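Showing chain A:
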Amino acid sequence: MSLSPVPFFWFFGGIAMGSALLCITRKNAVASALWLVVTLFALAALFVLLDAQFIAAMQVLVYAGAIMVLFLFVIMLLNLGRPGPTDIKGPVGLGMAVLLGGALLFLLQPLTQLALPTGIQLPAGTIPALQQQQGVVGSVANPLFTAYLIPFEIASVLLLAAIVGAVVLAKRKL
Partner candidate 1 sequence: MRLDPSVYPDLLLSLLPELVLTGWALVLLLFVAWRHKTVRDLRIAGWLTLLALVSTAVATWWLWWNRAGMQGFVTMVAADDFRWVADWVFLGAAGLTVLISFAYLEREQLLAPEYYVLLIFGTLGMMVMAAGADLMVIFLGLELMSVAVYVLAGFDRRRARSAEAALKYFLLGAFASGFLLYGIALVYGATGTTNLGLVGGQVSIMGKPSVMLLAGLALLIVGFGFKVAAVPFHMWAPDVYDGAPTPVTAFMATGVKAAAFAALFRIMNQAFGGVAAWHDILWWLAVVTMIGGNLFALSQRSLKRMLAYSSVAHAGYLLVALTAGGAAGTSAFLVYVIAYTLMSLGAFAVLSAKGRAGESDVLIDDLAGLASRCPWLAFALAVCMLSLLGFPGTAGFIGKWYILIAATSAGQNTLAAILVLTSVVSAGYYLPVIMAMYMKPEPIAAAHVDVQLDRWGRSAVAVVVVGLLLFGVWPNRLFELARSAVESVQPTATTAITPP
Partner candidate 2 sequence: MYERWVLTALLAWPLVAGVVVLLLPARLAKYVALAASLVEFAISVPLWWTFVPAGGMQFLVDRAWIPAWGIHFTVGVDGISLFLVLLTTFLMPLSILGSWSYITTREAGFYAMLLVLTTGMIGVFVALDLFFFYVMWEVMLIPMYFIIGVWGGDNRLYAAIKFFVYTFFGSLLMLVAILVLYLHAGRATGIYSFSYAHLLSNAKDLGPVAWWLFGAFFLAFAIKVPMFPLHTWLPDAHVEAPTAGSVILAGILLKMGTYGFLRFALPFFPAVALNQSVQLGIVILSLIGIIYGGLVAMVQPDFKKLIAYSSVAHLGFVMLGIWALTLQSVQGALLIMINHGISTGALFFLVGMMYERRHSRLIEAYGGIARVVPLFAAILTIVSLSSIALPGTNGFVGEFLVLLGSFRTYPIATAVATTGVIVAAAYLLTALQRVIYNPLAHPENEALTDLTPREIAVLVPLLVCILWVGIYPKPFLQRMEPAARALIEQLRPSAAATAGQP
């Protein structure tokens, strides 16, 4: 099956962008959160298309799963289900958002046009080959525990710090 991934790519990309737009425009926080989940799923699909199956899986599990659930949980906890009157800025805010966003996009847009310097590019199909050889997980895990060992450890400390912080902030009494 040598189906060109491009149309699929645009399809999921479209979903991602559309739902992202909805995410930032929905009055209701819950709605925004759910639309964001959609975006994340769409991104997961894009990851798959970009030969990053493991990352895609993580995306679904960690992001769409854990993190977004946490968000929803907090929203519900704070009982923000109903849109607050001041949740979305007025036309001025909108205007500024559109203006600045447009400008930003205008500045970033050339990046999407240029090609990477050939010197640093791997020959096409290297990644799939690697995945064939080491397995989808192994291809990520391998560098993770050799070259990227130090960052990995730091990340663990980071999470620990985050936990401690969350506990400190959340526990009943100081």
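Regarding selection, all candidates are chains of the complex that A comes from, given by their letters.
We take it that a residue touches a chain if its C-beta (ideal position, glycine included) is under 8 Å from a C-beta of that chain, and two chains touch if they have at least 3 such contacts; residues count from 1.
Here the structure is a predicted model, which is why all the values come from computation and not from measurement.
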Touching chain, any copy counted, for chain A within the complex - options 1 or 2: 1
In the complex with candidate 1, residue positions of chain A that touch it: 107-108, 110-111, 114, 116-117, 119-121, 147-151, 154-155, 157-158, 160-162, 164-169, 174
